[in-house]
Structure formats: C-alpha cells, structure tokens
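Every protein chain but one is kept in place in this view of the complex.
Our next item is subunit A:
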Amino acid sequence: MLRYDSTSSSAGSSSGSLSSSSSSSKPPQQDIDGLLAGAGYKVRSSELRQVAQRLERLETAMGNSPADFSQLASDAILYNPSDLVCWVDSLLTEFAEPPPTCSSDFIVDPVNNQTVVNSAWTTAEPHTPQVHQNITYDEQQSLDNQLTVVTAMEEDSGIRLVHMLMTCAECVQSGDLSLATSLIGDMQGLLTHVNTVCGIGKVAGHFIDALSRRIFQGMGGGSVNGGSAFENEILHHHFYEACPYLKFAHFTANQAILEAFDGHDCVHVVDFNLMHGLQWPALIQALALRPGGPPLLRLTGIGPPSPDGRDSLREIGLRLAELARSVNVRFAFRGVAASRLEDVKPWMLQVNPKEAVAVNSIMQLHRLLGSEQTRNSPIDTVLSWIRGLNPKIMTVVEQEANHNQPGFLDRFTEALYYYSTMFDSLEACRVQPEKALAEIYIQREIGNVVSCEGSARVERHEPLAKWRRRLSGAGFRALHLGSNAFKQASMLLTLFSAEGYSVEENEGCLSLGWHSRPLIAASAWQAVPAWDNHMSSS
C-alpha cells in the first residue's frame, strides 16, 4: 500500500514561472512547532495534543505485550517518520484497538496556541525569544543554502590543489582568463605531487581538464558530451556495474512500480531512458511471481536514434521480450527514438486509457531544465503531458546535488565536493574495466557541469527539495517510499557494495550516499486528481 503525502499543500503561485516562490503565506506551515522541526519532526502545534494522546494509547498497548512489539515492528511497513501524526497513526492501526472517544486531558490556549497549564502539561517556559518557538518552517531557505562536504584527511598538497582550483574557478567567473590559464599550468604541475588514489586528488585532474576546456574551447562543449549514443550506453552499463547508484535507482523505482501496479491487469511502463534496459528484467521477474499472476506488461523505451541503420531500442526490446516469454509474462515493447526528451510527444507513447501507467525517469528530468526559467519551458511541457497521462506512478531518481546554480563558482564548488565523494566511493570497486569506464562516465558529467553552458549544459542537477517544490507545483503529490523499501535497499547495499554506503529516509523519499553525503535521491509521485481551473497552463 503506497502512502500519500498528506501534509503537502498544493504549492506554487498562479504565475506561470516555476521559479517564483509562493508569495502567499501558508497557514499550515506557520503553525509548525519550531523546536520539533529542529529535531527533524514536522508537527503542527495545534496537533501536538492529538499526537500526545495517540502516543499514550500506543504506550498502553505496548505495556501489555512488549516482546511482541519488536516482532510486529519487523513486519510493519512504516512511512515518513518526519510526519509524526501519520507515523503514530500507522503504528496505532498496526498495534492498537481503535480508541473510545476520550475526554481531553490537554487543552490548547486558543489565543496563541500554547499549551495551557492544567493537570496535564506545564507551559513551555518562555525563556527563549518567542520567535524560535513557532518559526516558519521555510524549507526553501534551508535547502537553497546547503553545501555538504565530506573530506578525508588530505595532505598539504591536496589542500593547495583545492585552493588553486577554487581560485581558478573564481577567475573564470570574473573573466580573468589569463590568471586562470596560468593557474591551470600550475595545477597540472602540482598534480604530479598529489596522491591521486583517493579523495580530492583523484578527481582534481578531471576538474582541471574541464576548467581548461572551458577556458580554451569555449562553452559549446560539444566534444565533452560527445561520444555516440552507443558509447554512452557502454559507459552507463559499466557505471551500473561498478557502483550501486543505478542499482539502487532501479531497485527502488521497481519496488514502487510493483506496488502501484498491484491489482491491475494491464500495465504500461514508460522508460525515459532505456539504455540497455537494465532496470526491467527484475521488474518482469517480480511481476511473473506476483500472487494472482502477472499482468500484461507493455514497455515503451525512449532513447536516442541509432545511426548506421541499427535499431538498438528494438534490440533491447527483443531481449526483454525473450526474458518475459521465459517467465510467462505477456509482454509488448515499443521503442521511441528521440534525441531529446522534450521532442517526445505523448501520442508517441500510445497509452491506452485502460492501462495502469508508470512513468520512469532515472536522471532525465534535469536535462529538461534549460538555462532560462520561462513559461512553458521543456520541463513544464513534459511534466504537463505526464500529468495528462494520469500515471499510477511516476518514479523519479535524480542526482542529489545543486549543479544548476547560476553562479559558476558556486556550481563548481558544489560539483567538486559531489564528484570527489562519488569518486571516493568508486575506490571500493575492484573490477576492471568497469571501474575505469565508470570513471569516464562520471568524468563526462563533470565536463558538462563545468565546461558547458546554455543548451549544451544538460547536467543540470537539482536537489530533492527543489524537485519536490517543482513537482508539487506541477500538480503531483508524493507517494511515500516506506521502511520496507528502505530495508531492502540497505540489504542490497550490503550484498553488493563496500562499507561506507548508506541509505537515508527523507520525508518519504530515499537517498543513497557515501559516508553521510547523499548522492542520489529516489522519489515516487502521482498526479493530483483535482486541478483548479485557473492553474492549468495554456
């Protein structure tokens, strides 16, 4: 059972631009208890009493059979622990009898929403300035100002190299290209003295290359993103093998899709980037094993056109069909060749109104962001037609990074930390040539983030918080990924990967990171059914 995001308010202003933040105050947010928010829990002050009562009921239930509790906990699926009200409620439905209507022990002062002294609770002592007590929980503020850094012990030359990289990036931003150029030379010299096995030393070389490309070749960056679709697919496949990020993405998305398809006999998955179709064998097999039997599965795979007469999409489709046949799943495949996602039109997908649709986007939506936030930018267009398909679920996996900031230096800094963390995690991989090719895959991403601009810069990663706002604003609501998905993702990690990876839960979404730094985030969405007339864009 997938859970909906009960606390999300339909966000966004009525202007067409996604970048303008909501101007009207949101009463629900104002009421959030600021102190509990600091502890990671979103509870409205007006709901505290209610939560407390439910906690009491749970405690009473627990008192009766404490040993059973941990067993029940192992089996129960929990969602979004930040939303205390929902979490406590879900536990109540698992463990306790429904309550008789109980008289209130706790009263709330209607004037200022503070708890009032009575037989139950003491007042919150007004020692701190009131402004901290019920702060506006401004997610936007905290998230736009986030820069997460994990370092390892670096030798001095490593630190010097970082210093020079930053200075060089600063020069590039301010247009002092001659100083930037000489720094490039210095850095290349310094590289020979630095430990390039792990940490910043490893990735510095790639950043130096990307900077130098930006300085000397301008920002068309065609050659960076170059390489044929065929090459990209190979690199992608090796990145898949060398580290768990894509496996996590596929696995988590498949779990959610499987749940969403429950009870449907005709299902249709639209994959925004088929590549080698690595995600789908597992889903096909899971559907084959579904109690009650598999549905009819249609898969529409989007991918770039292949040159030289090959139809690589069809080839992948044939292989998947073969697998489906072997496990008795009725399967149909359709390839949609498009160089850019924004060139895809919904009619090409041939969605049947009777089927349950899952839209699957693994690191594709950011490519639609573009440099200007205009009305009907590609992202708006695509999100709009996705909504029009009324999918049962849209799974979104994106890099958890802020690589689309307008300022070059900020972007560069963020990228330096992001990719050095990612490279560090790759160190654990022992298999070749997977590791080497995975590094090239990442290197290309770095090149695009650093040395490209305008339409050539497609790696416009944005953090989960921004995607949440964007998707909510476009008429989607979050479907929460629960403790079962979390547990299985964690277990998958221990099976396939080195120590140091960690899965984190973040208000219904899951992220995979390396040593406390989340690097990739997975979320699931559904179209909000009712939509105000004046909100629908032309």
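As a convention for this text, contacts are C-beta pairs under 8 Å (C-beta built on N, C-alpha and C of every residue); 3 or more make two chains touch, one makes a residue touch a chain; residues count from 1.
In the analysis below, contacts and distances are computed from a predicted model.
Its record in UniProt calls the unshown chain "Alpha/beta hydrolase fold-3 domain-containing protein", which is the match among "ATP synthase subunit delta', mitochondrial", "Translation initiation factor eIF2B subunit gamma", "Ubiquitin-like domain-containing protein" or "Alpha/beta hydrolase fold-3 domain-containing protein".
Only one of A:Asn145, A:Ser178 or A:Thr192 touches the absent chain when the whole complex is considered: A:Asn145.
Note that of A:Ser82, A:Asn360 or A:Ser472, the residue touching the chain absent from this view is A:Ser82. Take subunit A: the residues that touch the chain left off the picture are 33, 35-36, 38-41, 43, 45, 48-49, 51-52, 55-56, 58-60, 62-63, 66-67, 69-71, 73-74, 78, 81-82, 84, 88, 91, 105-106, 115, 119-125, 127-128, 132-133, 142, 145-153, 159, 162-163, 166, 413, 416-417, 483, 486-487, 490-491, 499-500, 502-505, 515-518.
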